[in-house]
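Omission of a single protein chain aside, the complex is shown with its protein chains in their original locations.
For clarity, chains are labelled A, B and C in written order, and residue numbers in each chain start from 1.
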Amino acid sequence: MTEAAPRLEIRNLSVAVGTDEGEARILDRVSLKLMSGSIHGVVGESGCGKSTLMRAILGILPKRGRATEGNVLLDGRDLLTLPPSVFRTKIRGGQIGFIPQDPYQAFNPVFRVGTQLLETTRPKASGNAFDAKADIIALLKAVQLPDPEHALDRYPHQFSGGQRQRLLIAAALASSPAVVLADEPTTALDVTTQAQILKLLRGLAEARGLSMLFVTHDFGVVAQLCDTVTVMYAGQTVESGPVARVLAAPLHPYTKMLLACHPDRSAALSGIPGAVSSPLRPPSGCRFHPRCPSARAECREAIPRTSVHAGQQKVCCLLYEEEERI
Amino acid sequence: MTRFVLHRLLLTIPALFGLFVLTFIMMRVLPNDPSAALAGENATPAQIAAVRKAYGFDEPLWKQFIIYVEQVAHGDLGNSIISNRPVLRDISDRLPATIELTFVSLAFAACVGIPLGTLAAVWYQSLFDHVMRILTVAGLAIASFWFAIILQMIFAMELDWLPLRGRFPEGLAPPLHITGLYLVDSLLTLRFDQFGDAFVHIILPAFTLSLAGLASIARFTRAGVLETMQKEFVHYAEAAGYQRRRIIWVYVLRNSVVGATTQIGLLFGGLISSAVAVESIFDWPGVGSYAVNAILTSDYKAVLAVTLVVGVIYAAVNILVDVVHAWLDPRVAETL
Amino acid sequence: MLILKKFLRDVPAVLGFCIILAMCLIAILTPLIVPDLDRVYDGDLTSRLLPPSADFWFGTDNLGRDVFARVIVGSRGALEVALSVVALAIGIGVPAGLYAGYTDDWGSQLVMRLTDVFLAVPQLILALSIAQLIGRGLNSAMVALALTYWPFFCRTVYGEVRRLRSALFIEAQRSLGASMPRILFVHILPNVASAVIVRATIGMGFTIMTTAVLGFLGVGATPPNPDWGLSVAEGRDYLPQSWWAVTFPGLGIFITVLGFNLFGDGLRDLVDPRLRRSR
Partner (left out) sequence: MTDARALLEVEHLVTLYGGGRAFLRKPQPTVRAVDGVSLKLTAGQALGLVGESGCGKTTLAKTILGLIRETSGTIELDGKIVSGVSPHEARATRSTIQYVHQDPGAALDPWWSVGHALEEALRIHGASDRAQRRQRVDEMLEAVGLDASFRSRYPHELSGGQQRRIGLARILVLRPHIVVLDEPTSGLDLSVQATVLGVLDGLRKRFGLTYLFVSHDLSVVKRMCEQVAIMFLGRIVEMGPTDEIFARPRHPYTQALLAAIPKLEPGSLQHAPTLPGDPPSGSAAPEGCVFRMRCPFAATQCAEARPPLMSVGDRHVAACVRLDDIETITKN
């Protein structure tokens, strides 16, 4: 199988954060690939490490957090080895654009929108403020914000939630980034607004050939927006592949159970028994084994390897390792 | 914005009127015999009776109140027993000195306190933060009158680096009266020698006065910055690639200062209170030392006039603070 | 118990608590520490302005009185005054604040406008003129301070009650059908108490300071009371030679106020852990 080089690749990334009660191993050998010009979804429930993954890619891990192993490769270059100053000037707001979760909280309420949107272009702009402003206004038109010419002089509270999210999308695109990271950008919005934003993102991605990593907890959103998907559980990647395949034929027991909880699928209201384990004392072996109905004795000890199915769908589970061997 | 200022002004009126009534009550009700109090300590019964007649104290209380209102409406707060001049005139002569002193102290406290507080928050729980915490708590625990005397003892009496008291060298003519503020007037008339003289005189009182303000500005700046740094928009700014220095010194600091502006009013109250003792220690010819003299000489009219005037100034400062707050945070004025 | 553990980790607050404890002990045990009250009130004119020595630890003042003994006895007075003032202010301010916060009628408005009037002038200025008018002396100073301090408690309680009244867990009580008095006394009052305690602790320090200022200006305690503020004023004329007569009473104020401020800060953090959240 010859593959094109991915735009962004996470390879075996582990992140630990020091807390008062000891070291929390938030991410454990996470791997995923974002191909150029595609949208890759990262799905998981709270506590699965989605936001830590985002912060690791952006180089803004919390003070006592560090990547213990692995790489974050952007166009083949390992971001983790970059000095912080390069990270700030070249990567964040440069090669990586970021769309935050809550448009209501992401703006500083006492500054005009224009000041904040133009802030990212500050360090790079070669002195031509007029150009930067014209560029942003063009982007505001692209994100279909009403009255884009005067938007920059207004304050955040004068915009609705959907409009603010459009502003933030424009901000993320301002530096023509190689990769856009989106952190649950529609969770805080109403369902009709969410539909607008999802359509807008899909349209922008197609028109501009964006490569986007889209984090969410909602399989429905993934189905509507993404080309490929990675499912995470308790800091580990459990399954990945093309969206249509994963949704139609999930392999990992966790993916199966999570999909079964979706209102479109479930007949009985069962849920997944138990709770996500604490990253302070993660279970040995496969982190899902305490809640897994198909768990066996080996699952406690053995760390599952990744096996590939039908050429595209990857799964981390002992059940399939054996299958492959046979 | 005009609506906001107007609204704020009108809100102050009931409080000031209340204060006005309160001073009247204090004047007529609290002393056992206001006539005796007004006539002075060694007055004969005949003199007291004369005073009672002259001031209308034999009239019913409500009538006295109307007379009082009329007097004040004409800008007449009575004459000082000591100087025998209208107290309002005395106070207005001394007001510039107090304004100069409190303004310099407040400016110094803000210029030093805000950066220190911000740094303490940025270096949260570092050695700097801990030392700052101890120093600021200590700064708030020092009695300003005592600190003033200790500074006088060290820098004026022992070391003789700075003048012991006063606002200007004795015997020299003060700067030409333009604003009444020596530092400003001397600069306006380009008399830099006078500016130097005024400056060395203001150092000790202004530093004493600013100590508590500096400590509390540093403390609430630190608290404000810490709170703001938890906000989602700071995380977003980081992720979106704003410069860290700009995040802290522009975005976070402005929000923290906006949150803290309402504290400045209280701070100013503390400043005026301390100014009473500090002015009298340094013989600073301001309203504070005037108030102390009035109290020590039982000059009732003067004491009450000072109370009223300080109330009006304090209200003005608080309105100003609110207007600045509304200007810094566009959401405030829009709620009205 | 968790709260106690958390408090013990806060070293400055524990230090503050120890200072307060020590001050209280000294105040209670004054008769044992200073058995001879002559050294406090009368003194010996033959031993005027002596520097600190083994006999007079803090030296003597212009009337030959033992500065150490005066500072110790002064602590008792300072604590007594502060305690009475704060207690009086709480006695007026807390019920007024509860009433104003709990009701929405004109009475509530009246109380809050009254606090506006008292807060329209800095407390010390108002206290000065009231004390002056009732007549000089420690008692009138105390009355003046309490009369001008209650609005602070009233405001605190009012704000807390209003905040809690719209809190979700109070609304839940209402939707369960709890009566208003029950909500007020069972749910709101315990939550308000912590805010009042914090205010009272910091208020103790603040009042000790203000009393000293009044004493210094000659409106509070009268000679020969060993009041700290008054002592500083009396010693001022003999500077810079007899520095001890001014320095030690001032240090007394400083340490006591410091103790209350540190402890109050720690208490506030304990009650409102918002700022202490680790990042």
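The definition used in the following text is that a contact is a pair of C-beta atoms (placed from the backbone, for glycine too) under 8 Å apart; a residue touches a chain by one contact, two chains touch by 3 or more.
None of these values were measured; they are calculated from a predicted model.
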Of A:R11, A:R154 or A:R202, the residue in touch with the unshown chain: A:R202
Contact residue for the chain not shown (choose from A:V86, A:A244, A:L280 or A:A310): A:A244
Touching the absent chain when the full complex is considered, from B:L6, B:L61 or B:L172: B:L6
Given A:S14, A:T52, A:S175 or A:Q194, the one touching the chain that is not displayed: A:Q194
Touch list for chain A against the chain that is not drawn: 45-46, 160-163, 190-196, 198-199, 202, 217-221, 223-224, 243-244, 247, 257-259, 261-266, 268-273, 275
Chain C residues that touch the omitted chain in the full complex: 167-169, 171-180, 182, 186-187, 190-191
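Note that only the chains that are shown with their structure count from here on.
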Chain at maximum distance from chain C, centres defined as averaged CA atoms: A
Centre-of-Cα separation between chain C and chain B, whole angstrom: 22
Contacts with two or more other chains, residues of chain C listed in rising order: 279
Of all residues in chain A, the ones touching two or more other chains: none
Complex interface listing, chain C residues touching chain B: 12, 113-114, 116-126, 128-130, 132-135, 205, 209, 212-213, 216-219, 229, 232, 236, 239-240, 243, 246-247, 249-250, 253-255, 257-258, 261-262, 265, 274-275, 277, 279
Interfacial residue positions of chain A with respect to chain B in the complex: 54-55, 58, 60, 88-89, 91-94, 97-98, 100, 102, 105-111, 116, 119-120, 122-123, 155, 157, 168, 171-172, 175, 181
Touch list for chain B against partner chain A, complex: 231-233, 235-244, 246, 251, 254-255, 258, 328-331
